[in-house]
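Complex shown without one protein chain; remaining protein chains in place.
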Amino acid sequence: MPQLADPQGGFAAALLDHAAALPPGLVAPSGWPVERRFRVYRNNVLAGLGSALELRFPVVRRLVGEAFFRAMARDFVLAAPPRSPLLLHYGEGLPAFIEGFAPAAELPYLADVARLENAWWRAYHAAEARPIEPAALAVTEPATLLMASAQLHPSLQLVTSPHPIVAIWATNTQDETVRPITAWTAQDALVSRPGAAVELRSLPPGGYRFLAALLAGASFAAAAEAAQAASAQFDLACNLKGMLEAGALVGIRPGAELEAGS
Amino acid sequence: MPSTLPCRAGVGLKPEHYRTILAEAPAVGFFEVHAENYMGAGGPPHRYLSAIRERYPLSLHGVGLSIGADRPLDLAHLARLKALIQRYEPSQFSEHLAWSSHGEVFLNDLLPLPYTDATLARIVDHVGQVQDALGQRLLLENPSTYVRFEESSWSEIDFLAEIARRSGCGLLLDVNNVFVSATNHGFAAEAYVDAFPLGEVGEIHLGGHAPEADEAGAVLLIDAHDRAVADPVWQLYERVPQRTGPLPTLIEWDDQVPAWPELLAEARRADACLAAARPHKQPRETRRAAAG
Partner (left out) sequence: MKIMDSATRLALAGALATVVAGLAAPAFAQADDMEKCYGIALKGQNDCKAGAGTTCAGSASIDYQGNSWKLVPKGTCVTMELPDGRKGSLEALDRDLPKA
């Protein structure tokens, strides 16, 4: 009997599999039934983790309603319980889960909105760093900057989507009654927390590719080239200004060729 | 490192109250936080906790170490706790007589243990390991439970006393947990408190519980921390400082969190009980004041 060799394993399995038999050896006073008592533990697992997900995904919750969210959260919890006692990391996998969750198929933007909420959450808990002063860039030679790579703020998060995720997020966060989306266009988002508050911005054409390349370690020149290749409308000045406004840049690392003495 | 928490009422720190606390600087003995909520890299939780820590003593209460697990302790988690303790220098650290992880999976609940020799040996080992790693004495809290185990051969009190004796840890007496478990398992809460090794107790917890019923119609109390401390729990609590003298006493209110004044009123009530227990006061008069 596996429960005897691994009693906590049996108990844990019965918590997560609601069709499973109760673990053996549990007692209630006077021989009263134990099923409902055990169910308190089952519920604690689901209710606590469900609340953690509700807190992390308030826009998804508003988009689908409370009953739907709870049912989806329950499924997610049972399929993918946390792997860490740090619940602030729990829910990273919800966007991918939503993509495969048939009852949510009618909301094709839902998974990307969940990705945006994940990004917001990561930025909220990210390490502190002091963004570079724009004036510090003024003294940088253009040629130096071109060859340099970016030291980006640890809170910086990027989300790309074919749906207007920033507009959906904004109206569901700020408005009592949601506003219609004026243009159903793709939106890429930049999330940062340069100080105490999380900031969310939508990116101009090519901006996502530009910042994603910088995140991957590319020089400003290479990142600009990638962005130009992605969109002819890419505007380097606009993107540099935006990333500074977002506090996304902490410093620059001189390029190898310049260090070698050019 | 001995506990330096003041023998006054403290309050579980909730984000809903961060700003009020910083703005009004209420007279509260200490604040307690759940360690795991401050294990992110940065951000507002740390900004607020740092600001509040500058002004108040802090007690760190772990909910994720899974000391009762039948697997080795999570060393990465232990390292995170150590780092948090170094950063915030809390007056003490406490955890639960429970398990909450199985292997890789974190179950997010304080799960019950059979009180056997084997469990005892394992927990003594784990407590020793935690105390060695953190370089300080741990307080271990008595749990609220909803089921018991046929195979248990120790009473909960003897079990806790023996853990304390063998490992050198202290105990955290959660009076609401005593009342919840006593009701759920049909034993006398007063007798439990009277028999508890009070000399090892470094802190008391008080919280609210929710009444439900099992399928046989018997009252089943849930440790919900979603309301004020119940009157019978206050009465049970009064027995403790009468015997031990004042002890740091925490009000836990984690769900349906009330406005700050309501929470503060609970702390004031605990302070009144503690004052009533001070030897230089006249017990009868102060006790009447506490009840009023």
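A and B label the chains in the order they appear, each numbered from 1.
Operating definition for what follows: a contact is a pair of C-beta atoms (placed from the backbone, for glycine too) under 8 Å apart; a residue touches a chain by one contact, two chains touch by 3 or more.
This one's a predicted model, so the numbers in the text were calculated from it and none came from an experiment.
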item: Omitted-chain contact residue, chosen from A:52, A:129, A:203 or A:248; value: A:52
item: Residue of B:203, B:223, B:238 or B:271 touching the missing chain in the full complex; value: B:223
item: Full-complex contact with the absent chain, from B:151, B:190 or B:212; value: B:212
item: Per the touch definition above, residue among A:13, A:186 or A:221 touching the missing chain; value: A:221
item: Sites on subunit B contacted by the missing partner chain, in the whole complex; value: 14-16, 18-19, 22-23, 33-38, 43-45, 47-48, 51, 61, 63-64, 96, 108-110, 144, 207, 210, 212, 214, 220, 222-226, 252, 254-255
item: Those residues of subunit A which, in the complete complex, touch the missing chain; value: 18, 36, 39-48, 50-52, 55-56, 61-65, 67-72, 74, 85-88, 90, 103-104, 106-107, 109-110, 124, 131, 133-135, 137-138, 140, 142-143, 145-147, 168, 172, 178, 180-184, 193, 195-198, 219-222, 224-225, 236-237, 240-241, 244-245, 247, 255, 257
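Here is the rule we use: only the chains that are shown with their structure count from here on.
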item: Interface residues, subunit B side, partner subunit A - complex; value: 36-37, 39-47, 63-66, 69-71, 74, 77, 80, 99-109, 111-112, 114, 146-151, 184-186, 214-216, 218, 220, 222
item: List of subunit A residues in touch with subunit B within their complex; value: 6-9, 11-12, 15-16, 25-30, 32-38, 40-41, 44-45, 48-49, 52, 81-88, 124-128, 154, 193, 196
